[in-house]
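Every protein chain but one is kept in place in this view of the complex.
After this line comes subunit A, so read on.
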Amino acid sequence: MKNLHKIIISLGLVIGLGACADLEEKPIGVFAPETFFQTPKDVETAVLGAYGVIASENLFGRQFICALQFRGDMITIGNRATSAERIQMNDFNMDSDNGMIRRFWPQWFQAINAANSAEAGGISLDLPDNEINYLIAEARFVRAFSYFHLVRVFGDLPYINFPVTDPTSLKTISKTSEAEIYQGIIADLEFAKQWLPNKQKNDVRTRPSAGTAASYLASVYLTLGDYQKAYTEAKFVIDNKDLFGYALEANFENNFNANIADNLKETIFAFDFLGQISGSNGQNDDSLVPMLAVLNLTGGYGVSVPTQAVYDTWDARDYRKKVSFVDTLVVNGVKRPYKDFSTPRPHVGKWVKLPGNANAIGRYSDHNIADFRYAEVLMIAAEASAEINGPNAEAAGYLNQIRARARNWAGTQVDFPADVMPSMSKPEFIDLIIEDRRLEFAFEWKRWYDIKRRNLGEKVFLGPNSLEPQPTFDPSRDYLMPIPDSELRINPNLAPNNPGY
């Protein structure tokens, strides 16, 4: 009897312990998508997540913008001991397994997935338009922004505008045509223009406003060669510049000064990097400055360096040349001309000179890395107007606003560059605008898109006046980058890859 008692106690112990195990998981620090969206605040949290994805090493921190720099004729490889994938990106001889592409391609789609999730979350709340559409519009803007870059780089590609819950079902989709993707981009930007506020809270430029959406619409139409619509959108932004808070910065250099990056009237859209901090997965990690900085004297990587011709052909009277280059360095009190640089050429000065709170080589800087400045709206207006009406005073006026600003040599008025007069042929005038764009946006990631848009590749890489001769440039291949090989392996329906790869 006594034994039985003990057995029962033992069994009780067993069963008692068993009862506490329900095996349900209650994770901490992660959020379930099904239950996440309860209020507009949650939608906003999801939208903001996308910016962190873009403000990352793989996109605007380094890989994507550096790739665009290499593609253009303003920056080439300085230290040729750098990795082959960069050299191949620059020299137009990459294959479909290029490492830079393998990094930035997936990252763009993470941003797109974040935007799609936020959009769907916003719609799921089923609120009146005026309470939620400004957030849905923001999500759609991010999607449009991402696809606008992607479509210019890759041409036809998969277009996904819904949150992915069953990724396996997307394994066999085909590419969407460029034209269709542009339709999606335009629809998103139109919606964004309609519903986004004229100014974001605190007038930040790292979230889009209606003005941002209109500016990108102008750029989209310009890229498509629809100059009338490009003009209309650019004009809309210029006419409403006060409403949106846009103006040219008095000092050109302000645009590349991290210390005042949050307060620039000229910035239309930028990504905010916070100094000396790195998030996980490469978020908030920017290496633009060390990529550009001199290898031996500053500890930079000296990878992305202009050719000598870019420097030599630029009129020394142009204040923008001074801002754009580092041609001497003072190291330990000793002045070192660029002949002493490990790559003995002038290096890029934009961003590098004023990285704000950053580490010693300028990584983890405080820059807000801008993708769009008000100057570009003026340039688009000028180019579109000239394309529609030929050289005209209005178009010249837009250019001259930018030239006038360039004559402000850090507070001292100089007389270079002089205003332009519309008294020239249309092709000459258009060339002049493209050339002004080249200098104004030197080393920003505009030049490659201009070369592609204007079909200038043979001229600028193979022509007699090439700043950066690239004998392997092949116009039938190199206006598009290859979709990563790994994607085609998983989804053969994406084949064939872009021509030549």
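Everything below uses one rule, namely that a residue touches a chain if its C-beta (ideal position, glycine included) is under 8 Å from a C-beta of that chain, and two chains touch if they have at least 3 such contacts; residues count from 1.
Quick note on the criterion: contacts and distances are computed from a predicted model.
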Just to verify: the chain that's not displayed, which of "Holliday junction ATP-dependent DNA helicase RuvB", "propane 2-monooxygenase", "Cupredoxin domain-containing protein" or "TonB-linked SusC/RagA family outer membrane protein" does UniProt list as its protein name? "TonB-linked SusC/RagA family outer membrane protein"
Touching the absent chain in the whole complex: find that residue among A:69, A:283 or A:470. A:283
Out of A:359, A:408 or A:466, which residue would touch the omitted chain in the full complex? A:359
Among A:195, A:301, A:341 or A:429, which one is in touch with the chain left out? A:301
At which residues does subunit A meet the chain that is not included here? 1, 3-4, 6-7, 10, 13-14, 17-18, 20-21, 23-34, 36, 45-46, 48-53, 55, 80-88, 93-97, 99, 102, 105-106, 109-110, 112-114, 116-117, 157-158, 160, 163-168, 170-171, 202, 204, 206-207, 262, 272-274, 276-280, 283-284, 290, 295, 299, 301, 359-361, 363, 484-487, 489-492, 494-496
